[in-house]
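This report concerns only the one structure given below.
Only a portion of the chains appears, each positioned as in the full assembly.
A, B and C label the chains in the order they appear, each numbered from 1.
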Amino acid sequence: MGNLVLKGVCKNFGRLQVLDGIDLTIAQNHSVALLGPSGCGKTTLIRMIAGLEKPDCGEIEISPGGAAYAFQEPRLIPWKTVKENLTFFLEEPEIDPTFFDTFGLTEILDSYPHQLSGGLRQKVNIGRALLFKKPLLLMDEPFQNIDVKNRVSFIRSITEQRKKEGFTMILVTHNLREALLFSDTLFFFGPKPSRVIGEWTVAKPPQTAFRSFDWLFEEEKKVVARFPEFMI
Amino acid sequence: MKTSICSNLFKYALGLLLIALVWELASLWFHSSLILPRLSEVFAEFFGLIDEASLWMNLSSTFLKAFSGLLLALAIGLPVGFLIGFSAFFSQLLLPGLVLLKSMPIISWLTSILILWGIGWEAPVFIVFVTLLPIIIYNIAQGIKTVDKQLLEVVKLTHLPFRKAFAGIYLPSIIPFIISSIEISVGTMWKTVVAAEFLAGEKGIGVQIAWNKYYVNTPTVFAYTFFVILVGISLEILLDAFFSSPFLKRWRGLWAT
Amino acid sequence: AVPMGPTLFTVLPIMERRVSVEEEYDFFYWKSFDEAIAMIANRQVSAIFLPVSYGATLYSKSLPVRLSAVTLWKSFFCISNGWEYTDIASLRDQNLYFAQGKGQTADVVMRILLKAEGLDPDTALSMEYLSPPEIVAFFQKGLAQLAVVPEPYASLILNMLPGSKIAFDLQTLWQETLDVPYRLPITGLFYVPASNESEAQTKNNIITIQKDFQSSTSYLLSHTDEIVSLGKSVFPTMADSVLRNSLTNSEYDFSFSAADKLAIAHYFETIRQFLPESLLVLPDENFYLF
């Protein structure tokens, strides 16, 4: 009920077996992270959830309402400014200016994508996905190219927004700390043909302790002890 | 935009000189004003013509016909091009007709055209229209194929209304193709309208050329042709300036950066 | 070289070997004035049929053409359909079509006749120029009521549309309006000398050519039925009656007499007088090879 359920989903590209029977259940309003080696099929999985690709076998059950998707590459419209890029896909083009401030977009609102650095482009990409306000948010390595300080503040803002609005979130990342900060559950994928090789339920600290990072380092050590290949 | 016209003029200067040089060398080599008159002869005729009111009437008549044909071709060609680009069904339905339009010699159906439109400005306009139409349609349809598939996925995902996607994604992506079809068309239309007037016109440069050709007034034929080319080159310069103006640079920038 | 059209009949007897000739002839066809000029300028042919006035124009532009004989004296008819011709003045405010371009024989002659009768060809009536097949189509659709057309199109239209008739023929009108005995020289056979040919050689060659084509024309005039059946192979779509009518309506006469020279000179002078821009210089004596 309202959950996102994948049952035995598999996918091949020609003779290349990518996903080989994925079973996952993601409860409504939960946040999960997918981790796994490059090319193991994380993007493919997320594209299938978004409905952009059809699975070769298995089933995907999604609650209605659609998904917002921050693609792995920014996919900005080259002939529109940052502001236009953010509003173009929205039904309601009015955006609260504090939103721009929160995500560090205010300065670049009138720039064109080709005038932006990689990290700035990625910020626009994340901002756009957040503005869609759908019941499901898919984010494919959204923090690549973004510096540590911004990353932390983004994670905070998104977590707050999630608490207010309540949406399910799936994050693909190679950064364990990012995953721990963001998610309730982590899923680990193996190499191609890939399956879920492990699951980790994050022990979140009480709200008051969240701002210190000690719990994060503790949690990280525990995960690395079980999944040593996700160390750095 | 003013300075850009000037700089364009200057850009063309060298090329114009080259043409003049090649022309003079060729006419010296042929040594017959029947084949290729000396530039001086052509210019003498040219300046003689400038004083005549009839020249300007003919020129404006030809110009109007060419432009009406172009505008008509754009008005029909753009939507049909989009239709063909978007819909496999329409593309299959209309493609053979397009090939037909493209490869059917005007002379074969000149009679039908004349019966339909009579003698006057309509037939030349129609001929220009029919000549440019397939070029424009092909270009637009080709352009739609090149629209970034990644952006279209975003459109699909966000259930963006078609109207908005059209105006915000398709149209701007296709601007370079529209520009290129205008550029090709603007050149071709002169040739076409003069030929059409030559075949079936009551006035215009083409009629004058036909008449002077009959009397083997080669310098005058070339003087009239010069007017056509001059208008053609001026238009090219104007278009160039327009298309490289800041207004359009934004779209073109897509390709330049 | 021969133009596409009625002049073909003139050479049919030679082509089909119905008359014995002294020379071997290869025939080429020209279908546009560009082709004619190219053939002359490159001296690809040694003789060519051209409209007489056009030959004079080319001669004035130093192209190597010299008139050796006039071959056709009557070919243009004004056809009317659903309109009654009385005299030239009745053409006022009418829409007159031509099966030739502006400036060509029919146009020039018609303009002279109009001017001679005090009508300004540019304002008194409207003149439109089309090609023969278009004129035929215009008549069929009732878009044209009045047109000056050469044979065999004149006969074709008469045959096709029962209500159509000949309003006048240009040659008769020419003699009547200008009040002269001269015929109207329409097509001529022009000689194209080789580039290094002496005058004596030219004279020598031209005699042979004149003899051959004169006998060809005589054959044409005396064997109408045979020519009509031969003509079927070149004009496959024209009915026998059309071809026969067109032969009998036209005046083929291969002639190069002193009287002809007068007619030609009169023709040129009249053009100079009424439409100077159509013939900038009168050809000199050297133009004539007879």
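Keep in mind that, in the parts below, a residue touches a chain if its C-beta (ideal position, glycine included) is under 8 Å from a C-beta of that chain, and two chains touch if they have at least 3 such contacts.
As the structure is a computational prediction, the values presented were derived from the model and not from experiment.
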item: Total copies per chain kind in the whole complex, with one of each drawn here; value: A x2, B x2, C x1
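Heads up, the rule we're going with is that only the chains that are shown with their structure count from here on.
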item: Inter-chain centre distance, chain B versus chain C - centres from mean C-alpha coordinates, in Å; value: 39
item: Centre-to-centre distance between chain C and chain A (centres being mean Cα positions), rounded to whole Å; value: 88
item: Chain centre separation (chain A, chain B; CA means) in Å; value: 51
item: Per-residue multi-chain contacts in chain C, two or more chains; value: none
item: Residue numbers of chain A (touch at least two other chains); value: none
item: Residues of chain A touching chain B in the complex; value: 50-52, 66-67, 69, 71, 73, 75, 77-80, 88-89, 112, 114, 132
item: Of chain B, residues touching chain A in the complex; value: 150-151, 153-160, 164, 168-169, 172, 250-251, 253-254, 257
item: Complex interface listing, chain B residues touching chain C; value: 34-35, 110-111, 114-115, 118-119, 200, 202, 207, 210-211, 213-216
